[in-house]
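Every protein chain of the complex appears in place save one, which is left out.
Presenting chain A:
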Amino acid sequence: MALRVLNVLCLLLLVLVFAMPFGWMLSTSLKTLPETMIFPPAWIPKQPVWENYAEAWKTGPFLKYFMNSFIVAIGILICQALTIIPAAYAFARYKFAGSNLLFGVVMVTLMIPAQLIFLPVYLELSALKLLNTHLGLILPFASSAFGIFLLRQGFMQVPEELIEAARLDQASEWKIIVRLMVPLVKPVLVTFALFSFIAHWNDYFWPLVMTTNETARTLPLGIAKIREVEGVATWNVLMAGNLILVAPILVAFFFSQRHIIRAFVYSGVK
């Protein structure tokens, strides 16, 4: 009993640690600028200033940023689904000449940091006239070594007999993948999709390097610009912008939460 109480207390503490910055962001986004500076800091603004959001939205072409972010993140997700699933299935289920070597190569790419290859990729995209396009932001992430690895693990846990039964049921390999395998690894897939979405939605470095004008610029770049526009740091507006940035992630998380929890306690297919 005492242990349980202790357990709950520890968890509460953790929640507090993670939730506090978020709460602070929310509270700041509803304050007036002077209010953000007062000491001691107040948690609850006297009068919530919803206009901060409108102001953040107006500092640049936010609708465009938003759409760009959306197109890029979703585009990456679709491309990744199309490449990762067949690749992971092949690595998990087929024995072909050089399969181990190929998988090794895939794994090695996991260890190369983006900062190391952005220059050659930049030159390549520039040569292909893909700078400042959505495609240019999507293509470098059209597949994911981590995703292949994760999904391959999932596919390997599926008992061989299930696939054999499907073959006896005259299912084509594609049918087996789409109708049998993918539903079985859904928790893993959803979790990966969420991580991928968050990573690319929030990505600052890559779009910063690969765009030189507003055509394909994404939301994080837009938010960063809030600081530049005003002379002083308008924390309240900046936080409002940040909340606009994370809102879609919160929505996505809300809908996939169930699967993510399943993926982390994932103990194989019965």
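We take it that contacts are C-beta pairs under 8 Å (C-beta built on N, C-alpha and C of every residue); 3 or more make two chains touch, one makes a residue touch a chain; residues count from 1.
Rule of thumb we're sticking to: contacts and distances are computed from a predicted model.
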| item | value |
| --- | --- |
| Options "Pyruvate dehydrogenase E1 component subunit alpha", "Cytochrome-c oxidase", "sn-glycerol 3-phosphate transport system ATP-binding protein" or "Electron transfer flavoprotein small subunit": UniProt name of the undisplayed chain | "sn-glycerol 3-phosphate transport system ATP-binding protein" |
| Absent-chain contact - pick from A:180, A:246 or A:260 | A:180 |
| Positions on chain A contacted by the hidden chain, ascending | 159, 161-162, 164-172, 175, 179-180, 183-184, 186, 269-270 |
